[in-house]
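Removed from the display is one protein chain of the complex; every other protein chain stays in position.
Right after this comes chain A.
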């Protein structure tokens, strides 16, 4: 695809003189080396092994739970991130607030903190005996005994998803805030004159106006969750007993064991899932590129 683009690019219609393709070349070559070659290698290796890795992967007893964990983790993280992100953006938009810049800066902190730090801090906060969350819940009387957030297989996935939501919700707030400022004031006024309440305005004016942003946020959060490694690895390493193992963790474990065949198999599955999202992403971005140029 890229070589064809390069050939037609130099002979095709140009707005001004110059060598756009020569300027693009360094970044293109880099993308080829860092992305295309690895992806190509993955596909070639999976085929060259005669699908042995895939057979082993899908015959493994833990593949069902891993796929299920990946799905639950992704859906949970996306829904949580969207809900909290929208809530934050709408509140920050309110005219009743003062010092909006300060609040906006503060709620961004979880997003700018390094992922490893976020995971480490939460590991401490969620600690069964010394964690402040359990202590607070005990003090308030919501629980009778400490919750084993990261060591109870039944709730560990919820606990790690909470961390992912904590990290990603500010991104949604940022995107939605930017989109909200683009809605002309007159539209709200017109709606209010027609007697619309807050809920009606939200449903019939705000949400339709920022539909593209919503789409991009959902896609981005889903991609991040599907490919997320650091938070789960640092807090639980996929445990206890695989209860928080998702595909990227499975791949990393295979990598550590030097099981290259299995690494390529998992990478291939991730690639297929990723391709679906890539197509959706490209569709959303394409309209964007057309409108901008």
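As a working rule, a contact is a pair of C-beta atoms (placed from the backbone, for glycine too) under 8 Å apart; a residue touches a chain by one contact, two chains touch by 3 or more; residues count from 1.
In this section, contacts and distances are computed from a predicted model.
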item: Protein name as given in UniProt for the chain not displayed, "Carbohydrate ABC transporter membrane protein 1 (CUT1 family)", "ABC-type glycerol-3-phosphate transport system permease component", "NADH dehydrogenase subunit E" or "Heterodisulfide reductase subunit F"; value: "ABC-type glycerol-3-phosphate transport system permease component"
item: Omitted-chain contact residue, chosen from A:73, A:149 or A:264; value: A:264
item: Touching residue (missing chain; options A:33, A:55, A:71 or A:190); value: A:33
item: Selected from A:47, A:71, A:132 or A:241 as touching the chain missing from the view; value: A:132
item: Which residue of A:48, A:109 or A:190 touches the chain not shown here; value: A:109
item: Where the missing chain touches chain A, by residue; value: 1-2, 4-6, 8-9, 12-18, 20-21, 23-24, 26-28, 30-31, 33-35, 37-39, 41-42, 84, 87-88, 91-92, 94, 96-97, 103, 105-110, 112-118, 120-122, 124-125, 129-132, 135, 138-139, 166, 170, 174-175, 178-179, 181-183, 212-213, 216, 223, 226-227, 229-230, 233-234, 247-248, 251-252, 255, 260, 263-264, 266-267, 270-271, 274, 277-278, 281-282, 285-286, 288-289, 291-293
